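Please read the structure below before turning to the comments.
What you see is the complex with one protein chain gone and the rest in place.
Let's look at subunit A:
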Amino acid sequence: MVSQRDREILRDDLRARGTKLSAAERESLLKGYLPDPAELGTKPAPQPTASERRKAQRKTPIRTFLKSQTHYLAYAFTHIIFGIVVRLLQAYHAVVDRIFAIVYHHHRTPELIRKDVKNLKRLPQHLSTILTLRKEDDALAVLMDEVAELAAWSSCSGISQLSVYEKSGVLKSCIPTLHQIITTKLASYYGTPSHQPILQVFAPHHPVHRSAPISNTTDNTAQHQTLTILLLSSTDGRETLVDLTKTLAEMSQNGKLSPEDITPDLVDAEISEITTQPLSMDPSLPDTVLKPEPDLLLVFGPFLKLDGYPPWQLRLTEMYCTGGRSHGLSGDGEAVEYQGYMRGLWHFAGAQMRFGR
């Protein structure tokens, strides 16, 4: 630590734009704080002066041994303390989460969910989530159910764009089944199909899967709400940028493009296109417009890591990790819970959740 006196000298020097002290003066000021370069590789030395250093070299074996033992002890000690604190915090947050889970429950009622988000100053236009596939046998079924729940909640809270990232990409291989499951889930929330939002599910390079258009009944006016779900996997991340580079390199080799033409705008346009415009089978359908950059990224996991999420789109995305408060050391991934989802939305709006609605 720099002593108060030296700090003042340095600050004065800085204010004078580095003119007050000469190089030699600064060096002598620093000398006291520099560790011995020979020891830097092995252990930090507590700022020895020149004479001390000479002594230290003579007594090295015992001193080194003692010091390393002290450090090891301190390491063990701090980790024990830290572990206890983390456990306590975890227990506290587990209790708080349970209370939230009881107080804030959706009861599969769109009105209740709408009421929960009513007072929020802002809502994400495009919500993105990172889910993890667990290791049990029915992992895929659980995952699809989680996606369905999320779809229902976001639809009820008025978020019409949802993207779901799952690293391995299993979801992409069963879009029709997923669509079916989500429709069933929406039915359990909304009731009859005429009240449900129009659901469209797609993944990059996959055709859009749309719920069958309801026949032209009279209540067509209530039918304008849509829910667009985009499925992402790790191949849409760095791999996509690599693919883009390949294509650009090929074009450049064929003389169709000069490297100077590659600008952030071009890359942005290309990358956004992949996630916003699905391969549409039916040209009569209107273009599904999805905001390319998500506003909020909800990570359902013990700590905040992106796990291969497409990097380009994340520039200004706010991130929220449901397990983030407890330093996430509970071994397994977090369950997707309504209270976690709500906490994320409240956090995004800059509001604090309270007990009692």
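One rule holds in what follows: contacts are C-beta pairs under 8 Å (C-beta built on N, C-alpha and C of every residue); 3 or more make two chains touch, one makes a residue touch a chain; residues count from 1.
We take it that contacts and distances are computed from a predicted model.
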Chain excluded from display, named as in UniProt, from "NADH dehydrogenase [ubiquinone] 1 beta subcomplex subunit 9", "Pc22g05810 protein", "BHLH domain-containing protein" or "DNA repair protein": "Pc22g05810 protein"
Candidate in contact with the missing chain, chosen from A:63, A:79 or A:98: A:79
Which of A:110, A:197, A:308 or A:340 contacts the chain that the document leaves out: A:308
Contact footprint on subunit A, counting only the chain that is left out: 1-4, 7, 11, 14-15, 17-18, 23, 26-27, 30, 33-35, 37, 40-41, 43-44, 46-47, 67, 70-72, 74-75, 77-79, 82-83, 86, 132, 134-135, 237-239, 241-242, 244-250, 252-253, 259-260, 262-264, 266-268, 301-308, 311-312, 314-320, 327-329, 331-333
